[in-house]
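Every protein chain of the complex appears in place save one, which is left out.
Right after this comes subunit A.
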Amino acid sequence: MIRFKDVSKQYSTKDGGLTAVNDVNIEINDGEIFGIVGYSGAGKSTLVRMLDGLEAPSTGEIDIDGTDVAKLNGSALRKQRQKIGMIFQHFNLLWSRTVIDNVALPLEIAKVPKTKRVQRAEELIKLVGLEGREHSYPSELSGGQKQRVGIARALANEPTILISDEATSALDPDTTNEVLELLLKINKEMNLTILLITHEMHAIAKTCDKVAVMDSGRVVESGTVFEVFRHPQQQVTKNFVSEEFTTQKGDTTMTLEELVKKYPEGQLIRLVFHGPQAELPIVSDVIKRYPDLTISIISGAIHQTQEGALGSLDLQFIGDEAKINDALEYLKKMRVGTEVIHHE
């Protein structure tokens, strides 16, 4: 179990103090995939770098299985670091080493004998699906392949925790999905705790069990991915969720403002369905019950999260205001999440 307790980090800069991480409390259970989402500069990377002792917290405790990491140094810290694997946005492979030598590097550092190193590296290369490329150099690989090497390398010392620091941010959408699938696979096969730092809600939805949303150093919202997606509380979370709902592949990429401009009449309402309701004929019910309302569908999307499907549907309601409110009440009764995007 990982526990951040009242963790803060201040930097002193020329223009005075800068609080990168502000009073963060998070608990992450073993075997969980925990997402930390936020815009750049929100303090996500600083937070996880503390797990590895690459940064020290100004105040607070960072507890990994009963050890306060912030208090470790020297060889105890180096030993602790071997229990945590890390993958990075820019892969951070050594260009001077072949794939197999990159994967074996953490084992060299841990002073594992050579024959064992080779054997373990070969296993890992197989696990990440890079057989046949053992003796290639990183410059001969694609971005997705490089990240697979990064993952294999991170797993070399059989860590209990894997930190993914924006590991898919430099990859195209298809490759991102492949890498996320691989992370899911190793999470299940090795019962590894994964911390996924990202600014892409898509990656969170696809892989994570729980999520914490960070904004200017604070955790502003956290919970299961399902809950956070269904009922985002904070504005920054709403932005992330709606970004994810409106920028689906092959779907309309209109922003909310553009939607409002295009459909100025009546009310624009976003419905969020989950699990069982997604299977009920709720929209046709509403249309039958309120024949005076004109209802048109503007856009929709379905997301697979770790806990089931989440759907969103943007509708335009035109008609009598009281009737529209009745319809919304009815939808709420059916436990469909509603959000008025625009009101005439």
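Just so it is clear, a contact is a pair of C-beta atoms (placed from the backbone, for glycine too) under 8 Å apart; a residue touches a chain by one contact, two chains touch by 3 or more; residues count from 1.
As a working rule, contacts and distances are computed from a predicted model.
In the listed set "Cytochrome b/b6 domain-containing protein", "ABC transporter permease", "FAD-dependent oxidoreductase" or "Peptidase M48 domain-containing protein", the entry agreeing with the UniProt name of the missing subunit chain is "ABC transporter permease". Touch with the chain that is not drawn comes from one residue among A:M1, A:L18, A:L94 or A:L280, which is A:L94.
When the whole complex is considered, the residue among A:A56, A:L105, A:L184 or A:I298 that touches the unshown chain is A:L105. Touch with the chain omitted from the figure is made, among A:D6, A:E123 or A:E140, by A:E140. Here one chain is not drawn; of A:L18, A:L54 or A:I297, the residue touching it is A:L54.
Seen from subunit A, the chain kept out of the figure touches residues 52, 54, 77-82, 84, 86, 88, 90, 92-97, 105-106, 108-110, 137-140, 157.
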